[in-house]
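Taking it in order: structure first as structure tokens, then the write-up.
Only one protein chain is missing; all other protein chains are in place.
Should a chain be cited, it is by its letter among A, B, C, D and E, assigned in written order, with residues numbered from 1 in that chain.
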Amino acid sequence: MSFFQHPLAVVESSSIGDNTRIWAFAHVLPGARIGSDCNICDHTFIENDIVIGDRVTVKCGVQLWDGIDVEDDVFIGPNATFTNDPFPRSKQHPRKLPRTRIRKGASIGANATILPGLTIGERSMVGAGAVVTRDVPADAIVTGNPAEICGYAGVSEGRLPAVGAPPPEPGSATTLVQGVMIHRLPSVYDLRGNLSFGESNLHIPFAVKRYFLVFGVSSQQIRGEHAHRALQQFLICVHGSCHIVADDGNARQEFALDRPFVGLHLQPMTWAVQYKFSSDAVLLVLASDSYDAGDYIRDYAEFLTLRKSPA
Amino acid sequence: MSFFQHPLAVVESSSIGDNTRIWAFAHVLPGARIGSDCNICDHTFIENDIVIGDRVTVKCGVQLWDGIDVEDDVFIGPNATFTNDPFPRSKQHPRKLPRTRIRKGASIGANATILPGLTIGERSMVGAGAVVTRDVPADAIVTGNPAEICGYAGVSEGRLPAVGAPPPEPGSATTLVQGVMIHRLPSVYDLRGNLSFGESNLHIPFAVKRYFLVFGVSSQQIRGEHAHRALQQFLICVHGSCHIVADDGNARQEFALDRPFVGLHLQPMTWAVQYKFSSDAVLLVLASDSYDAGDYIRDYAEFLTLRKSPA
Amino acid sequence: MSFFQHPLAVVESSSIGDNTRIWAFAHVLPGARIGSDCNICDHTFIENDIVIGDRVTVKCGVQLWDGIDVEDDVFIGPNATFTNDPFPRSKQHPRKLPRTRIRKGASIGANATILPGLTIGERSMVGAGAVVTRDVPADAIVTGNPAEICGYAGVSEGRLPAVGAPPPEPGSATTLVQGVMIHRLPSVYDLRGNLSFGESNLHIPFAVKRYFLVFGVSSQQIRGEHAHRALQQFLICVHGSCHIVADDGNARQEFALDRPFVGLHLQPMTWAVQYKFSSDAVLLVLASDSYDAGDYIRDYAEFLTLRKSPA
Amino acid sequence: MSFFQHPLAVVESSSIGDNTRIWAFAHVLPGARIGSDCNICDHTFIENDIVIGDRVTVKCGVQLWDGIDVEDDVFIGPNATFTNDPFPRSKQHPRKLPRTRIRKGASIGANATILPGLTIGERSMVGAGAVVTRDVPADAIVTGNPAEICGYAGVSEGRLPAVGAPPPEPGSATTLVQGVMIHRLPSVYDLRGNLSFGESNLHIPFAVKRYFLVFGVSSQQIRGEHAHRALQQFLICVHGSCHIVADDGNARQEFALDRPFVGLHLQPMTWAVQYKFSSDAVLLVLASDSYDAGDYIRDYAEFLTLRKSPA
Amino acid sequence: MSFFQHPLAVVESSSIGDNTRIWAFAHVLPGARIGSDCNICDHTFIENDIVIGDRVTVKCGVQLWDGIDVEDDVFIGPNATFTNDPFPRSKQHPRKLPRTRIRKGASIGANATILPGLTIGERSMVGAGAVVTRDVPADAIVTGNPAEICGYAGVSEGRLPAVGAPPPEPGSATTLVQGVMIHRLPSVYDLRGNLSFGESNLHIPFAVKRYFLVFGVSSQQIRGEHAHRALQQFLICVHGSCHIVADDGNARQEFALDRPFVGLHLQPMTWAVQYKFSSDAVLLVLASDSYDAGDYIRDYAEFLTLRKSPA
Partner (left out) sequence: MSFFQHPLAVVESSSIGDNTRIWAFAHVLPGARIGSDCNICDHTFIENDIVIGDRVTVKCGVQLWDGIDVEDDVFIGPNATFTNDPFPRSKQHPRKLPRTRIRKGASIGANATILPGLTIGERSMVGAGAVVTRDVPADAIVTGNPAEICGYAGVSEGRLPAVGAPPPEPGSATTLVQGVMIHRLPSVYDLRGNLSFGESNLHIPFAVKRYFLVFGVSSQQIRGEHAHRALQQFLICVHGSCHIVADDGNARQEFALDRPFVGLHLQPMTWAVQYKFSSDAVLLVLASDSYDAGDYIRDYAEFLTLRKSPA
């Protein structure tokens, strides 16, 4: 047994990985499986139907109940609380527990509460004290009761510059993300009303083959979360506002689209997320080709692999 | 003298057209020129610097001051009141009077008030009691104090069916106007938000070469008022609402665009007016070609001539 | 011929009543019929298809066109303007003119404009400068462009005390109108919400047999305008506000109902009008009997006759 | 000793019921009394002035302080946190602790916080992460910080069909609850405003003896929570909206009243709760008899007993 | 008789001033008194109890009824309509007519309607088609139905530059009006909230002895309309907005106060008017001395005299 166990810990499982440390007053039931290099702190409780990956930290006061999967590199803050029964009644046990999935690299803040059956996405971050009632998408940061998305990890951790801004005159500007340009489109403002316009292959850097409009999106929703293999897109928020997070697999940047003369050009192989829709937002997307389901890459890991492979 | 003059009328001008009748207590000053087949009713007053066309009716209690041009077929209702000095002070006369122009076929309602220097467009209709403070476009109906456009003549006179409606399923429908189709675009409504879309040469009956957005138009403004020789347009009001009046030179119909999945296809040689913009309206126009000033026909008479000439 | 005609008037009709005076620069066409004791002022014009009752005043600058009926005791202020063609075009005459009816005792304010085909109700009062686009009910006072009801004659002429008020404690109080009582119903206000209530034959002075709710009434609408022969009613405006004008044939009083604990008891043979509905008004009417069309008196003259006849 | 104690538990009380299990790192002080068939999980702490009923579950990380009564069949989720001092200061102890009462069958969600001195009603359900600052009524489900009622247990657990709907035409329909009918009342909608009505013994299935109006109820309030022995009631939400939960002792159903032509008829011996009042809600209740305090059944247990006893 | 009378005019008065001209179809009753250099146009009617000053223009279609005083230099536009009975009924004459006063230099727009008993202030301007229901202050421009103040004569006639602007940095700037300075006060804007301040004899060019706050002023109201002999004032609109018109007897300028860091310094002997209050406006006035009724000059003519007299 190459793991550490404090003398006052109760460890009934034999499936504990190397270098994992289990501290005082912790209690691990026989069925639990814990990976290597984990840190299971004081006053924790790990039930049976549990799989914990490698390099996971479980801080004090946390219980992991039957039905919770914890992938590699997850951090679970102190007193963070999980559930596995949507309508608990004493002595009444649901026939089948909904599974909770904590994806790779996610971070659950101190004293957060996670309702049953949710998926906490990769690298996402649940704020301290948040009460999570819906799935958390990859990379999202959620806070509040009930928790809502307030930002995206990587973007808001302060390691990147502020929201990308359009150039001061009509034209385009590069961004921190490869393949993403921000455009200011020509516009005319006068007393009779305002006009903004763009032309294929001139202001819009491709021939427009198709458009679509996204509207009526609640502020809690996120859309996108995919990349395209070949499609080019040009996004204009023609009413209200929304935010776009674009990612080239290496850098990530957030863009606020809130004016009808600002466009964001996404070249192929750009991962993009749309969120923070105002209630009156109308997002116009001009696209370079017809709809093709096979053009979508919906798995971020696959996207990363494809980005990194030689063309 | 082939015109009729009531014995109690005072007619000092000798430029009166055939068959014109001038009734009791009317007073026409020497410089006035009046066309033929006019009816100048009791208690009217016609000053000197005035040209009145043919077949004009001037009802009782109306005065026409220096600087007012009245084209053929105009109707001026009883007690309708004109002005020619924007800031009248007793005994102070402006050096130059702004001219008021009442275009061919216009109708000025009873007791309406017309501020100085305005143009009342062809066939337009000023409602009874209206106080007109801005130019009235051709065919518009205006009412209120200050007067605003409330409809378009030809459309609202009840001789045409109601506003054109999109088909109940995605697809297109003909309208009363030749060359104008109304489309319902595919749309998907779900809890995550709504989506509507269209593709060139599939839902949009041409290849989209250019788009423009019209927004921030006040409810009093009208836009358009022209036809295109070769350009095709596809109009979608993606937020808020506006009305389109389309005219093929023969029939005229009004369309309310108020949903992002309703489009109006205007083929070349369609005269169109856009008005009744809600304050939050965003009108997306997809166009078949680049901007070309020479493609515009801005004169309705020229439009009619071109429509009627053999191709 | 016992009527007066100014030497500079043109009177072509021979149907002019006794003691009627027609002043300078007036013009009466042959077909017009004018009653006795009228005053037709300077610069008026009376066309042919016109019947004017007795004791009518037509002030300067007024024209009365074909199709206008003016009943007895009407006052028409200076420059008040009538119309008889809803969509006038020069030299185009509608086949059939809509008739305008100015009912007995009505008063048309100076420079008011009356659109074609309307009825101006008995004793109603059109404010100076008003532009009347809809029928005016009996006794109503209308102002503005377009004109809206702003009060009721008899009530607002200042000869009656202000709006009737409920008593300060639960109970009832008499009003100026015979057969109308105003009630304050018991109510309890506490932090958990509010309660008001009434019981048949206790707070409500009859057994409730039926209720009805009136809601969604636009601010321009008036309702009621009838009396009941036998039905008792108890009116409570449970949300928003409306005004009730009650009339016993002798006195008339206006009541603002704007709180759910204020009720108005209308005994049989009370003429009542409901108006000034706020957009969110819900008027609850508790009634003493089933609906019976024969119980309604819809003609005010008939109501007066019945009120005055011995029981 | 017929209860189970983990070797690492500290149990100082001798008043522990049969079959109760007390797990590792739990600490029970001498004064505590715990019923039978309970489950006291790891890392719990039970102070002295505590009475716990039978079949109670206390999950990990929970402390029960002096002054907390826990009735039978209660579930207390992990890390749920109780308090007993409204303004805690170190080393300052209030003379008298307010008592917290967790009623029979209640469920306290994971990581919920319960402020001192509250009563958590029978079968109610406190959502995970909720911060409860006010009493929770029987059967209510509360969530959020501060917690508000979001539904009623039995209704929202998905075991019953959706909210009862009125029939499509005027008339009545049965519901899942015995003695409760939902009515659509006759209504007339036209441009002049809308009308809805009902007549005793025709649309209203009894003679209306009394009415009351409930209004100005905050969205957090609940009303009702009683049954009547003999009174019949007919509920119409004449403005705004509210929800009614009706219960015959066997089935329970929730009804949204949000239109003035929808009525809910509650026969005698129906338990009813009114809640989710919109801020502008006005609930009209027509009742078959005068107010009689003796007609109320305010205790749900008594109601159940009476429902089940032979008539 | 040195005045001109058209052969078709009826002039029964002998009190007509020199050089006055009376045109065709005009009718002047015996009691009317008309000054010199007037122009009484066609189709006018002048009753008996009327005094008209010198240099007055009365355009066509106007009637002047008993009880109307018209001072020197007034302009009355065509078809402008006066009234003298607030509730006219045919054959019922009020015992005493309210007098209407048209002050020196006022201008009544074409087809305007003036209700009975009003005063139309000196040099004020009633817009064409306006329906005037309240007194019009001196110099005010009113339009609409009912008429509201939309500007001030002298300011809005386009002969003066636009609204005075504060300097871009804290400090003061001269204006077109002698003795009026516009100030930008120091201000600090940060995330914690904003601060603006001023100190006596430093930013405020006098020692502050008194303050007053003006608030809750309806948009139709005007305030001020006086000058001070010795008092200095410093005006800051600390919430909402209002307009100040300042006048040194020679130049006049309008200032929009709409930010808490903009102040207007009025030295003694400045005539000032405050109007266009937003509904939420709070105007703070810092004053150099206690209230002294004798310090006010409320008559503009007296103000002009005092301004022009050598000090």
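One rule holds for everything that comes next: contacts are C-beta pairs under 8 Å (C-beta built on N, C-alpha and C of every residue); 3 or more make two chains touch, one makes a residue touch a chain.
All of these numbers come straight from a predicted model, not from anything done at the bench.
Colleague: List the displayed chains that the omitted chain touches in the full complex.
Modeller: Every shown chain touched by the left-out chain: A, D, E.
Colleague: Among D:Q5, D:T20, D:N39 or D:T113, which residue is in touch with the absent chain?
Modeller: That would be D:T113, which touches the missing chain.
Colleague: Of D:S13, D:N48 or D:T81, which residue touches the hidden chain?
Modeller: Considering all chains, including the one not shown, the answer is D:T81.
Colleague: I'm checking contacts with the chain that's been left out. Which of E:G17, E:G105, E:G127 or E:G198 qualifies?
Modeller: Selected residue, touching the omitted chain: E:G198.
Colleague: Based on the whole complex, identify which of A:D42, A:D85 or A:E199 touches the chain you can't see.
Modeller: A:D42
Colleague: Spell out, residue by residue, where the missing chain touches subunit A.
Modeller: 8, 23-25, 37, 41-43, 55-57, 59-61, 73-75, 77-79, 105, 107, 109-111, 125, 128-131, 143-145, 153, 157
Colleague: In the complete complex, the non-displayed chain touches which residues of subunit E?
Modeller: Those residues of subunit E that touch the unshown chain are 189, 192-200, 202, 207-218, 221, 223, 236, 238-240, 260, 277, 280, 282, 284, 286, 290-291.
Colleague: Considering the whole complex, not just the chains shown, which residues of subunit D touch the missing one?
Modeller: 8, 10, 25, 27, 43, 45, 61, 63, 65, 79, 81-83, 87-91, 111, 113, 115, 131, 145-146
Throughout what follows, only the chains that are shown with their structure count from here on.
Colleague: Among all other chains, pick the one whose mean CA position is farthest from the mean CA position of subunit C.
Modeller: Ranked by distance of C-alpha centres from subunit C, the top chain is A.
Colleague: How big is the gap, in whole Å, between where the Cα atoms of subunit D centre and where those of subunit E centre?
Modeller: Computed from C-alpha means, the inter-chain centre distance equals 67 Å.
Colleague: Going by the touch rule set out above, which residues of subunit C reach two or more other chains?
Modeller: Expected reply: 8, 25, 43, 61, 79, 111, 131, 145.
Colleague: Which pairs of chains touch each other?
Modeller: Pairs satisfying the touch definition: A-B, A-D, B-C, B-E, C-D, C-E.
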